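Remarks on the structure that follows.
One protein chain is absent from this view; the other protein chains keep their places.
In this document, chain identifiers A, B and C correspond to the written order of the chains, with residue numbering beginning at 1 in each.
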Amino acid sequence: MSLAHGRHHLAIPGPSVMPDAVLRAMHRAAPNIYDGELIELTHSLIPDLRKVARTEGDVAIYIGNGHAAWEAALANVLAPGDAVLVPATGRFGIGWGEIADGLGAEVQLLDFGKRSPMDMDAIAEALRADIDHKIKAVLAVHVDTATSIKNDIAALRRVLDEAGHPALLMADCIASLACDRFEMDAWGADIMVTGCQKGLMVPPGLAFVFFNEKAARVQEGLPRVSRYWDWRPRANPEMFYQFFCGTAPTHHLHGLRVALDMLMDEGMEHVWQRHETCARAIWAACEAWGQGGPLELNVADPAFRSCAVTALRLGEDRATRLRKWTEYEAGVTLGIGLGMAEPGDPAWHGFFRLGHMGHLSAGMVMGMLGAVDAGLKACEIEHGPGALEAASAVLSNG
Amino acid sequence: MSLAHGRHHLAIPGPSVMPDAVLRAMHRAAPNIYDGELIELTHSLIPDLRKVARTEGDVAIYIGNGHAAWEAALANVLAPGDAVLVPATGRFGIGWGEIADGLGAEVQLLDFGKRSPMDMDAIAEALRADIDHKIKAVLAVHVDTATSIKNDIAALRRVLDEAGHPALLMADCIASLACDRFEMDAWGADIMVTGCQKGLMVPPGLAFVFFNEKAARVQEGLPRVSRYWDWRPRANPEMFYQFFCGTAPTHHLHGLRVALDMLMDEGMEHVWQRHETCARAIWAACEAWGQGGPLELNVADPAFRSCAVTALRLGEDRATRLRKWTEYEAGVTLGIGLGMAEPGDPAWHGFFRLGHMGHLSAGMVMGMLGAVDAGLKACEIEHGPGALEAASAVLSNG
Amino acid sequence: MSLAHGRHHLAIPGPSVMPDAVLRAMHRAAPNIYDGELIELTHSLIPDLRKVARTEGDVAIYIGNGHAAWEAALANVLAPGDAVLVPATGRFGIGWGEIADGLGAEVQLLDFGKRSPMDMDAIAEALRADIDHKIKAVLAVHVDTATSIKNDIAALRRVLDEAGHPALLMADCIASLACDRFEMDAWGADIMVTGCQKGLMVPPGLAFVFFNEKAARVQEGLPRVSRYWDWRPRANPEMFYQFFCGTAPTHHLHGLRVALDMLMDEGMEHVWQRHETCARAIWAACEAWGQGGPLELNVADPAFRSCAVTALRLGEDRATRLRKWTEYEAGVTLGIGLGMAEPGDPAWHGFFRLGHMGHLSAGMVMGMLGAVDAGLKACEIEHGPGALEAASAVLSNG
Partner (left out) sequence: MSLAHGRHHLAIPGPSVMPDAVLRAMHRAAPNIYDGELIELTHSLIPDLRKVARTEGDVAIYIGNGHAAWEAALANVLAPGDAVLVPATGRFGIGWGEIADGLGAEVQLLDFGKRSPMDMDAIAEALRADIDHKIKAVLAVHVDTATSIKNDIAALRRVLDEAGHPALLMADCIASLACDRFEMDAWGADIMVTGCQKGLMVPPGLAFVFFNEKAARVQEGLPRVSRYWDWRPRANPEMFYQFFCGTAPTHHLHGLRVALDMLMDEGMEHVWQRHETCARAIWAACEAWGQGGPLELNVADPAFRSCAVTALRLGEDRATRLRKWTEYEAGVTLGIGLGMAEPGDPAWHGFFRLGHMGHLSAGMVMGMLGAVDAGLKACEIEHGPGALEAASAVLSNG
């Protein structure tokens, strides 16, 4: 007998749980794309997207996923042969660098491993070594979805400034936007990329590139920019079709409108605070479990843990066994470990992740943690007591 | 800041949480009601409804709620002036008697209070006292949604048999069907009434009256039966419109088809076992909380507790405070206490109920209990420790 | 090859074509039924329902279909043995009388056949003959869905008044409400019954009984009223559950809210005018077809034709052949003929109906008529030319 016959909870780090209201808004006949409601709706998205990103800059919307956002952003600022500095803290940092490589950039990788945030001193050193400013951009992942490490983008800005280096600061907020606090302008990011399927609570299919005037000037200096990726007409369209370089993603726009309404109604400060409280509850449970068994948070220092995703280490084959149990016996799907070991390596089965991004209530957090607690017991994985009450105590304080 | 910004969990004792697949099936254009798919679909429901009720008898479907099922069943077997015996164990038992009274029946109420199951000896006594068999039916609530008391219908059958009393045994399974084990034929119920919005997981709007041959014969002996309520053409229609005495509830039928598919796929034995395991987890948590504070299960003896709903007592204004917190701060709506105190009475705020019927996973149970645990802490209501792990331990054993 | 692979048009006289917005509103999680949004939403329906019916009277909402509305209305004003006068102009008039008969009423049927409206003189005579006022109500179908005859309810009021007869005037607007003009108070109907699945554009499942003070007084004078059907608590509930005598039809209420918003936004005068214009276009086409072949409008005098449904006569097996062709080859389902011949009679296949109620645009009318025109040609049924342009000319004038 399985106890999974209920409303399934997809607790992976994206796509996140889609609000009913978003899905409902997307269930509609196709609209006219030359006239009428859709045009107005699309224009209305821009100021709200800016509020989510805390920027006065521009935003270009692409039909795509996070990798599309990566490529789009790079295609607007790099010419073949340009160098980029990639301070990686997980699989996704490395991945962005690979995309840059594919565009002909020379990639300088600073790999900080899988459990530590960026080392700002090492970055400063690399920048100072780049005397002739061959490095055109620093590709910084705010939260690496694989390791759940959160990096300090404001500190990175200071490093660039102190080094007097003109490279663009590009931030990947695919996992973090609308979950972990991020303030594009105040923190000094020149470009920020993200997708719609995590904190923005819309089914996968939209990618966003935010950019400031400095980035815009770099683009204008390039010898050539792909017409499809060119962010200028998208950010400042004269005709509606230019928003999307062709047919608009009609249904996703309706979904995004509702999702942004939800975020605006709640307020970004509350959205961030909610994610932080939920994350602290999750960490409290994980720490309690870890007191009496093999479970370990991948990131030791809470200051560098994401509020959107938590990577965990269980060792041996335990993570896979736990994931199978919660999915098939309790109706809660946990995320696989990503980039911590190769898929063929037995160690691969020792890692997993909890997604806690977007449409997330205290009740959902407790359901996810409760499923893990039952799963640890069912799989006979040793764990410390009191984890669930440690979490509920955090949540009870709001 | 509220932590309720996620997928809401409606944990009231009906309507229950609707499966996405059911809602999706209902989102469709209106079908032809004279020809085609709908006719076949409707016929396909009957054998599956019989399996859910464990009966070889007939079933009449009504567009209506549980009260409609009450009225429909009575309208087919009572003439004004007939007597009915109503052994009540909560508000709903009394309510069914009121419906009978409204139809002109003479109601003999045996009120067993709000915390104890039916007293079979008292019923036997009442039946024996009815020497001239004025009592035409015993209206027995299997599970009273207000008190969460579960009564022993098979035992009641034995009482009737031992008394040699010909009254029909009518069972109300509105709260219990497809949650608590119920076997209409084996247990000897002549009539069973239910609705679609609890264990059957369909939005409110359908009512069902199951009846056996003995009940059918009683109906045929009545001087007059309302054409609308008449169960004969509904149970054995010659033309499609007779199924519903007029226009069919087209969209609900599509929803019910999917819900029955889900139940058949899982299997009734597993459905009942799942509900029982979830209920035992809930009771374990409640008992742990109660060890260190005012929380008390309304029904002391587990043998008489429903696996679909749990009535709880917190005293003073605590239940209302707790409910408000879980709803507005954690995204979990608990049920109000019903029939335990008058709405104007301050004591009213000391009762609440947990709904755990239908589309229910272990993860959802832990989410609901986790929200209550956080709520008890937030509302500073004393409670014993270890409740959540007591529950997860039950669930881990499947 | 079939040309039916597109968005199907269900052109039967109910259920009607459901607006996407209505279906979308019904695709939602079950709401709390004791507190919150649903309570407010339900209260908001009442004033708008009154506007649709043009009455200051009360309205009781039932979970049910049109037959439920029939029974509910009668159950509130008749005692067994009371007489009712039934001036029938089709199958549905006769059917309402049968429901009254099933409740123990003595039914005086005045059958005016299938092609003519009520004969007011004959009704006046019957009323005058009822010297001791045994007749408690006149059951008048505004539009008979089977014959598409529209009767003059205001004239019937005058007949009652002139005869000085106190019987209640009960109007069945199941087919006509929100399609054909109907003004309950101005026209002097005491009771009006309807359903949600035609002009109100909501999937089948709600029934409505409107009643004025005179009807309320009659109800209060009855010896007994079924608690389930009793319209008093439903029309004037002290607690929310009394609206529906038990669990509310949660999803239908959301759908109805949207449908009423659509009607209120359009305005009832425009709604009626739109239906009338569409109906005139349909009649124009039918008359043109009839000029050169066997097609004949069932109702000769436009003054007595409904603007919601049109019954047609083709003779022999032509109607069934035409219906099959339009459904399977063109994606338009026409209504069967109802009550014009017995199902076993070959003549049965000579009748059909067009439904043009509710969510209906000029484009939809032309699509339906165009499918019929193609069908007449494909089935080699003789017909006059110019039908479609006769219709488009009517529509072009608005």
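By our rule, a contact is a pair of C-beta atoms (placed from the backbone, for glycine too) under 8 Å apart; a residue touches a chain by one contact, two chains touch by 3 or more.
These figures come from a predicted structure and were not determined experimentally.
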item: Identified contact with the non-displayed chain, of C:Gly164, C:Gly221 or C:Gly363; value: C:Gly363
item: Absent chain, residues of subunit A that touch it; value: 8, 10, 12, 14-18, 23-24, 26-35, 63-68, 70-71, 80, 98-99, 101-104, 195, 197, 203-205, 224-230, 239, 244-252, 327, 333, 335-336, 343
item: Touch residues of subunit C, complete complex, unshown partner; value: 1-9, 17, 19-20, 27, 262, 266, 270-271, 273-274, 277-278, 326, 329-332, 359-371, 373-375, 377-378, 385-389, 391-393, 395-398
item: Residue numbers in subunit B that touch the chain omitted from display; value: 20, 24, 27-29
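Please note the rule applied: only the chains that are shown with their structure count from here on.
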item: Most widely separated chain from subunit A, with each centre as the mean of CA atoms; value: C
item: Inter-copy rotation, subunit B to subunit C, in degrees (Cα atoms; steps of 5); value: 180
item: Residue-number overlap at the subunit A/subunit B interface, same or different (half cut); value: same
item: Chain at the geometric heart of the assembly (C-alpha centres); value: B
item: Rounded Å distance, subunit A centre to subunit C centre (Cα mean); value: 55
item: CA centroid of subunit B to CA centroid of subunit C, Å; value: 35
item: Between subunit B and subunit A, distance of the C-alpha-averaged centres to the nearest whole Å; value: 44
item: Multi-partner residues of subunit B (each touching 2 or more other chains); value: 8, 17, 27
